[in-house]
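The complex is shown incomplete by one protein chain, all other protein chains being positioned as in the whole.
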Amino acid sequence: MSSSHVPPDPATEPESDEVLPSGVIPPILTPLTPERELDVSSLERLCTFLLDAGVAGLFVAGSTGEAAYLTDQLRARVLQVVVSFTARQVPVLAGVIDMTTPRVVDRARAAVRHGANALVATAPFYAPTHPAEIELHFRTLRAAVDVPIVAYDIPSAVHTKLPAELVTALAQEGVLAGVKDSSGDLDGFRDVARPAGAPSFKAYTGSEVHADLALLLGAAGLVPGLGNVDPAGFVRLYQAARRGDWTAAMAEQERLRRLSRIITVGDQRRIGRYSSAIGAFKSALVQRGILAHATTSLPMLPLNDVEVDAVTTHLRDAGLL
Amino acid sequence: MSSSHVPPDPATEPESDEVLPSGVIPPILTPLTPERELDVSSLERLCTFLLDAGVAGLFVAGSTGEAAYLTDQLRARVLQVVVSFTARQVPVLAGVIDMTTPRVVDRARAAVRHGANALVATAPFYAPTHPAEIELHFRTLRAAVDVPIVAYDIPSAVHTKLPAELVTALAQEGVLAGVKDSSGDLDGFRDVARPAGAPSFKAYTGSEVHADLALLLGAAGLVPGLGNVDPAGFVRLYQAARRGDWTAAMAEQERLRRLSRIITVGDQRRIGRYSSAIGAFKSALVQRGILAHATTSLPMLPLNDVEVDAVTTHLRDAGLL
Amino acid sequence: MSSSHVPPDPATEPESDEVLPSGVIPPILTPLTPERELDVSSLERLCTFLLDAGVAGLFVAGSTGEAAYLTDQLRARVLQVVVSFTARQVPVLAGVIDMTTPRVVDRARAAVRHGANALVATAPFYAPTHPAEIELHFRTLRAAVDVPIVAYDIPSAVHTKLPAELVTALAQEGVLAGVKDSSGDLDGFRDVARPAGAPSFKAYTGSEVHADLALLLGAAGLVPGLGNVDPAGFVRLYQAARRGDWTAAMAEQERLRRLSRIITVGDQRRIGRYSSAIGAFKSALVQRGILAHATTSLPMLPLNDVEVDAVTTHLRDAGLL
Partner (left out) sequence: MSSSHVPPDPATEPESDEVLPSGVIPPILTPLTPERELDVSSLERLCTFLLDAGVAGLFVAGSTGEAAYLTDQLRARVLQVVVSFTARQVPVLAGVIDMTTPRVVDRARAAVRHGANALVATAPFYAPTHPAEIELHFRTLRAAVDVPIVAYDIPSAVHTKLPAELVTALAQEGVLAGVKDSSGDLDGFRDVARPAGAPSFKAYTGSEVHADLALLLGAAGLVPGLGNVDPAGFVRLYQAARRGDWTAAMAEQERLRRLSRIITVGDQRRIGRYSSAIGAFKSALVQRGILAHATTSLPMLPLNDVEVDAVTTHLRDAGLL
């Protein structure tokens, strides 16, 4: 094989002990009613839409799922609905986003109680944190619950980049079962994609725009927010990469890169980045007939008419309307 | 008066509707047992120590109180103990530190239920936030509870600086009753210290090192973490400033600036900044006989022996041992 | 004196060996013709305007003097004109703004040759730099020329904050004769304002908005860009502080703070900060009859009509038109 590159196929490796899926695992949106209560019917439609597209898992209460904005009660409710409705057709990963170890342990125990198959936890935030403290954080969390832990590397939110050496060391010890890299740093990703001595470790990328490169570097899966809007596109991209067809993977990526501009429809007005991105994802799914409402949590601002029209244009250009 | 500057005295202004105190309001530490449960006896001793020194209020579950590290249950417990033990000799302000509006409203209702006289809330964090969203955040919070709201400006933790125009506008409308400025930005403080059209608005500084200048600019009070260790020093500083004796105020500040170096005892080892600061405050109060243990929350690292010795030296130099 | 604070008066200290002035030392603008050549007549008018207002020195080729934008030839020419025209009525300090030691030494030798009484040099920039390298930088510079060196602390431009311990140590050794603090960090300023063991060391603030506080903390002088526009105001502020009349100093500062908003007239359009600030200063001096043109260097964008009108309004409000 001189002219191609096929990454080692996770599917051919022993997986007896593995819970973490390989493939596309959308960070599922949390549909809300206009009164900002959980819109259960829309959530169930969204689950069906994603499963029909061939996703390998669902990630509940991630950043795209408005985890930062959901009360503990609402987080529990979303998780219960997804676990119950999908009946474990695919693994359900749950975000346990909170500031520090004691609070994350509380969230983790609740998530396990409500049926999560694995947990996704960031480094501590609010207080600036030292790598040795991040290490203690993940060790403590791992000891507190009996499900796999995925480290969530999202410096834009927590203002710390997980050191590659730390992730690798915790992978080798089995403290971490995977990493979700939303840092945008492909060099760093390279260091954690397939750590020596941790054959079942799974590295996911949260990127909408370089999923192809991440797969080339050994990613086990994709966790793109945009995967809510076009799950079939990301599944095609993933499958092309799996069979080593990088030309097809890069072409699909190029189409999705263009579509990903819906994330920035609010830039002109300079509303918050999450208002723009989550507002656009929800608006797109209203337009595609999956969600009943585009309502987002407080204090996010809703998209205005111009911005909704921009979403429509991007969906048309991507062949999704 | 050509050679001095006496700031307008809040004490001579009508205060009938005011709940927020003027003076020193320490962000009270949360003493823990070695098992990391609330150390009620130490907390009560600390309350007595602070009240005896003449503080004007107590701020529970602030950053120095390890708010980011306390579970909701523990936050409630600390607040209940302080309210009950101090029997409202001074107003009790409670931090309601959480990521976004829905979660902060949950925390706020609980804090009011447990007896808080006023609430202290930051801008949203985790997700990057637009000023219009910060405005909506504070308006929503104010509408949800019936106690005064103090905006907590702490960019080092939440990665947003509260815009002075926003604070001023919300002060004039009565949405905000005060601001606690832990930004270190004295220019910005000048803009919010005494906003036109909001005579009862109170601006506090969280600074250990320029309390004197903040008072000169019109601060109503001081909320220094170091105030746990040397409340009498900050009360002297405050009183000197109130009577216009800036030479005395600056001399006291100079002594406290030197003492404030205990915050950085962990810098050499490069442990987290909170590990160093809160560890040093607790170690100092163990050495002064107020706390039984210097235990801090997970995942903070404890001070090592060299660092504890450095705290001792600083306390001796400041005449506190 | 229980109710005031008079800083130690530099004028009463031995100054036999001192070259560095105390008082207001504007960072003089570089007037340009529409063809972007030096406008000598305007420069001479500006010198007269500043000297008439009672400034204690002139700082040529600082950031406000567009040092970053001037060719070496033009920098030399400005310095020659100012030295020659003012005939050493006041000391002339020259900026030697360049990336690293060898280049700064080149600039320094040229400035001395053209008559500078003292030099103002930043930390190295472009390449990230370690404190020990900054130390070596200043030592090498000091050894290369026989005039006093002022360290220029301007993190917004060079992306390094000069460590207070380094400034203090170099002050005590006589490597640095002064510091110009344009960092906005008053806490840091406190540490370098009057370093022990360096009685003739002079600390200047570059701040337009907290000159009063800097003087209270021991500043020897003021180097505000806005001092080009209203030198008399800054001289009044300085003199009030010198006689301990902080009420008058703070009132003058308040007026100048309002005037300083001309620096941000371009914010709406989001042009570069220097385009806005230097454009506004030059526009103001055209309106006050001192400069013939408001031309700035490439690639700065000129103010538009709305922005010029905003400058006019601010000048009127400050009583300067």
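Lettered A, B and C in written order, each chain numbered from 1.
Following the convention adopted for this analysis, a residue touches a chain if its C-beta (ideal position, glycine included) is under 8 Å from a C-beta of that chain, and two chains touch if they have at least 3 such contacts.
Treat the numbers as computed from the prediction; the structure is a model and nothing was measured.
Although it is left out of the displayed model, the omitted chain contacts the following shown chains in the full complex: A, C.
For the chain left out of this panel, the touching residue among A:Ala248, A:Ala292 or A:Leu321 is A:Ala248. Only one of A:Gly54, A:Gly184 or A:Pro199 touches the absent chain when the whole complex is considered: A:Gly184. Considering C:Ser63, C:Thr86 or C:Ser207, the position touching the chain not shown turns out to be C:Ser63 (whole complex).
When you scan C:Arg103, C:Lys161, C:Arg243 or C:Arg288 for touch with the missing chain, the hit is C:Arg103. Within the set C:Ser41, C:Ser84 or C:Ser156, the residue that contacts the chain not displayed is C:Ser156. On the side of chain A, the interface with the absent chain consists of residues 1-6, 184-187, 190, 207, 209-210, 213, 216, 243-248, 250, 257, using the contact rule stated above. Listed for chain C, the residues touching the missing chain in the whole complex are 36, 63, 68-72, 74, 97, 99-103, 106, 124-130, 132-134, 136-137, 140, 156-159, 270-275, 297-301.
To be clear about the criterion, only the chains that are shown with their structure count from here on.
For chain C, the chain with the farthest CA centroid is A. Distance between chain centres (mean CA atoms), chain B to chain C: 36 Å. None of the residues of chain A touches two or more other chains.
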